[in-house]
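Note that one protein chain is taken out, while the other chains of the complex remain in position.
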């Protein structure tokens, strides 16, 4: 593919953490050119004013969100807006022939009733929503390849589903026993100045939040139900870690067959993810650390069984802003365009 | 009680984090005098060389562990040694008339077979061990008042049992469904120079460790079985937080009666802990943060029920080195001496 | 002094970090009672809604800032408002007979022209301002004892002046060579939701800010000039540390007499601060760590000389919210009331 054929892409909602990750990754992607950065809050500002460390390599400014402008320039559009805004724009973008990857919750739900109940927003774009594919390549690779609209998963659902999917798909657990204890760095809260996300508040502390009421619960349950073949309920509890990036989920579930041992489960996981280059199943006795995934599109998975309680414990670690957000979106783009899914995506963290 | 009647106390194993917490708390305790600081590694060193910030208020040096010396000087002895050493010293200390509070695991187990299996050490001091009381005042207050030997609980068991006890005691849950997802700051690992506890390794990262195999599991199960009236197994998973101090445990269990709601549970918890000044039950919708307990002997507990899954979720937060270790030991001392249990113990954190 | 005679105190601006520190410290102060907490943003809110960890021991709500109400109830008033607001209230408070301690910059400057130039606010309360004493007890103890109005120092000036004062007072350095390289935790920025103070932005990073233009420069210079006996200019550079609390300043200056060695300087510092219980001069070769001062009113000072460059290097560490703010204000209150200056003030940190 020659220089001249690079695909022009745009990012609506480029000023937040999702936006800056997309910019960072797409700048090093060999097959695309960033030609538009849009937003509402900082229109007219050079991008380097928002992120001075990039001033030397991005000379675009934030432009208004103008559909004609965007569609005249871009073949692919990423949306990184707050929930409830993408659904106003995406039908028009698709109509003009753009491929669309939405990072918000707007196109993650098959049942828009569920969406409206949890996100407090009525929807009139049912025809559009029905075309959307849930952007988790390890589960929906083929569907992503042939769609024009991807609803990219939330960060917690990504980590949770990577850990749970083989168990549910292979029927190894009693689904109603599944408990997901999830922990995230504060960048998941975005670049919004909220008091609980201040360093002075969050540093050196740890807490749970939105217990039994977090919006990612129905999103996780939708896909789990898909995998199990019937409606599944899960327990999901998010916690806030005193650090910037990374999610670790610890999943507990009762084994259907208590005779299964750790090595059996490891074999099943390795087989399940065999063709997926971003998933790394750890050898027995090794558990994932979030830092290993820092700045990469990798998901590290560790597995343990407890013969004392007949449970399986699965831990998965991702970078919430890469595999949990922007990196996964680019992985989906690669599939949509027929490219290698790893193209342009970071695979080695800096450690320590 | 006059100045002249202060009780002389000694600390064996004063150089570690347990030791320094004891020193800090006992220095401000109105009824005791620290008269001996012992250790093996730094004999002869002024304590202010180990902790320069205390040089102005501690002018003792580390002395050798000599039973005659100790018992001639002290009426109360705290031991903060690695597991397996206290059991060699405690019988002699008791024989000479000292009251003893051991911070290691040596005197936590009623069944020394369990101890030996998990701590890999044979024991010959059964007669001594049988006199020991498990030093969790919120459960064993009366027994502590009348004993001469307290086996102080581990930090994880303290936080876990504070969260679980009312549920088990009142028979509200199916015990075998109990899952304890526990998270601790790195100071729990002690002042030992181990690679995984380096800031460069642990900062900005998060992971589980010793999954399904941590030594605090049998300790928690012993007390849970006591409360339930029959043998209980729990799932316990420790994690390492990128911060210095604090433990949060998130406990999940299935309710026997799914009709119970959050406010019922809160009422039960408030009643259970009514006479215990260090336990704070949070109002509905408020969940504990570890930082609230920083530097105090408090335990904050938050409760949630999930009608979607018929589970109760309980979170408890403590300072692992105070309520989880040295502070709780002093609370036990207060009870052993017939003093107010709050004497000399910090109750207000500095925030943020 | 009996229970009945406790002094009633009020805090205007109680919801910020200065406010919560005052509340924390005054709650444990034996001679005062908090009888009023005022603010503008959260009027009517129980204080425990702002800081849930204190709900069990503070049952006041935020009340409006009403001078009659305040002066009818309080004999002492602390003000923790943004700069430029205290000067509207203080004249009235004094007229009604209250003693006043202001934590803002409003009453720190002898020359109100300097204040107006740096804080962009005209002042009409010259008569009041002239009565104010700069609340650094180690320099102005006698004046504080006999005033009704204290302008409490900024956090950086406190740490800087503690390090510099003996050098200037004794004429040991060339004042124009003094450079103050200062570093502070982010709590110095207050409980305001500003983007650069988010954990996601500030954690794991370090930077200078307001280089050659920070408002604490003229405040430091005013006192330095006082000490030197003529107008002194200093170089002052603040930096933001990725942590909650603590300031360390590193001060450089050329010695007038290069023959002076470290031990000479240590002797001079020890003599200078001999009667001040919160200042700890460290022995040679020991340099202060901010964590040693955490949660205390202490200032740790370390000194080094460099025969290679003929400079003296002095480091001082404080807790920016205690000795740098609320603790020092209470130290001033103690002096104003004729009490022991250490009354109710924390002197031992929790470490680690």
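Read from first to last, the chains carry the letters A, B and C; within each, the first residue is number 1.
As a working rule, a contact is a pair of C-beta atoms (placed from the backbone, for glycine too) under 8 Å apart; a residue touches a chain by one contact, two chains touch by 3 or more.
What you see is a predicted model; the values in this text were computed from it and never measured.
**Q** Which of these, C:69, C:208, C:260 or C:337, touches the one chain of the complex that we don't see?
**A** With C:69, C:208, C:260 or C:337 as choices, the missing chain is touched by C:208.
**Q** Which is it among A:156, A:206, A:269 or A:300 that touches the chain not included here?
**A** Of the candidates A:156, A:206, A:269 or A:300, A:300 is in touch with the missing chain.
**Q** Touch as defined at the start, partner being the missing chain; which of C:37, C:58, C:164 or C:241 qualifies?
**A** Per the contact definition at the top, the residue touching the missing chain is C:241.
**Q** Tell me which of A:24, A:183, A:216 or A:311 is the one touching the absent chain.
**A** Of the listed residues, the one touching the omitted chain is A:24.
**Q** Residues on chain B that touch the omitted chain in the whole complex?
**A** Given the touch definition above, chain B has residues 17, 185-187, 189, 191, 193-195, 197-204, 242-244 touching the missing chain.
**Q** Touching the missing chain, which residues of chain C?
**A** 176-177, 179, 181, 183, 200-201, 203-209, 211-212, 217, 233-235, 237, 239, 241-246, 248, 250, 252, 287-291, 294, 302, 304-306, 308-309, 311, 313, 315, 317, 352
**Q** Write the list of chain A residues that the hidden chain touches.
**A** Interface with the chain not displayed, on the chain A side: 17, 20-21, 24, 27-28, 51-57, 187, 191, 203-204, 244-245, 280, 282-283, 286, 289, 292-295, 300, 321-322, 347-352.
To be clear about the criterion, only the chains that are shown with their structure count from here on.
**Q** Measuring between Cα centroids, which chain is at the maximum distance from chain C?
**A** Comparing chain centres, A lies farthest from chain C.
**Q** What's the distance between the Cα centroids of chain A and chain B, rounded to whole Å?
**A** Spacing between the chain centres: roughly 40 Å.
**Q** When the C-alpha atoms of chain A and chain C are each averaged to a single point, how far apart are the two points in Å?
**A** Whole-Å distance between the two chain centres: 46.
**Q** Roughly how far is chain B from chain C, centre to centre by C-alpha average, rounded to an integer in Å?
**A** 36
**Q** Find every residue in chain B that makes contact with two or more other chains and list them.
**A** 203-204, 244-245, 289, 294, 352
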